[in-house]
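Shown here: the complex without one of its protein chains, the others still in place.
Take a look at subunit A:
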Amino acid sequence: MTLLAPSPYRVDAGGYYGPFGGAYVPEMLYPNVEELRDNYLRIIDDPEFQREFTQLLTDYVGRPTPLFLAQRLSAEIGTTIYLKREDLCHTGAHKINNALGQILVAKRLGKQRIVAETGAGQHGVATATACALMGLECIIYMGEIDIERQKPNVDRMRMLGAKVVPAKSGSKTLKDATNEAMRHWISNPTDTHYIIGSVVGPHPYPDMVARFQSIISAETISQLLQQTGRATPDFMLACVGGGSNAAGAFYHYLDEPNVRLVAAEAAGQGVTSGHSAATTALGKPGILHGASTILMQTEDGQVTEPYSISAGLDYPGIGPQHAQLFATGRAEFLSITDKQALDAAFQLSRLEGIIPALETAHALACLPLIGAKKDDVVVVCLSGRGDKDLATYTKHLDEYSA
């Protein structure tokens, strides 16, 4: 199951996934990226690293996260639904898996300072948490608009001792926070490590982040086996901003053609509304944040400003591995509107007593759309909890009150 033989869906020796991936970085970042590229596998494969990482995931994050059979939701949709409860991770989302993995790498590279970008603030909180735990300085770039709409997470980051810097350029959201974090790294090349929050950026980031998130599907395999007698579901569903929770949820199933991989993208107000973040529906191949991938752009190659109700999906690209999964047809990409996501969030809250993150709600909204039969086993990666989105949910409470 963990066989990592040559696969068209996994990174090759040159850092590519088919035509996607690579490291399109200015020379100023070359030494940093090279240092990471030349060392990440050696560091991660070291038994001492694995021991420390696994122990943190167990004792600090609270892993393994449960795989929960959602019976009332299953009855409502008419299939068999398991929720992989990443929302129960310490800090409330899957992002902590990656933040801890990378901070252990950063320490082994002798870095003293951490810089990161954040959209919904979940990655920022996870990174600030990891920095507090390890005693490293932490600087988080966050789009000015996201600072407003994800205020609780901004306060959490500050409480954890991180410096939150507003990204004021461009669309003032995740893409621009990523630009600012990269600029910070350019200006501080020797003592700083950049903890990218998703499977985006130059090689080796997409692969490294996917490895740290692969615990999601590794646990799913053994939990499913225990609960159902089979290791593979019929469907694996996850939302895709950059795509890290999806990359982790898909990781050990990539080369299992019987598992249908479904990725939920944010359609915002509708794919053709002009206010959308549905990257595969609207994008074309190009280069964004150091990788060849699929991105939303104008005919002139300018990156389009995306829109989604969910700050974590408000990104004009996807990770290069997802671009390859899309291009090869290995994964299906569904566009989910703000409204569909809200419906799904309220549905899960009322049927299962779980308030999901807005990002996660996009994955849940795929459930009625995939044609799953009653006995099919469907796993949804419940990437995060909805506390941070309460202000948005509250605005819509009346619409969902009987």
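In this text, a residue touches a chain if its C-beta (ideal position, glycine included) is under 8 Å from a C-beta of that chain, and two chains touch if they have at least 3 such contacts; residues count from 1.
Definition applied: contacts and distances are computed from a predicted model.
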Q. Considering the UniProt annotation of the chain absent from this complex, which name among "Cbb3-type cytochrome c oxidase subunit I", "Fe-S cluster assembly ATPase SufC", "Tryptophan synthase alpha chain" or "Branched-chain amino acid ABC transporter permease" applies?
A. "Tryptophan synthase alpha chain"
Q: Among A:218, A:287 or A:369, choose the residue that contacts the chain missing from this document, as touch is defined above.
A: A:287
Q: Give the residue, chosen from A:112, A:179 or A:228, that touches the chain omitted from the document.
A: A:179
Q: Touching the absent chain in the whole complex: find that residue among A:66, A:170, A:270 or A:368.
A: A:170
Q) In the full complex, which residues of subunit A touch the absent chain? A) 22-28, 30-31, 169-170, 175-176, 179, 182-183, 186-190, 284, 286-290, 297, 299-303
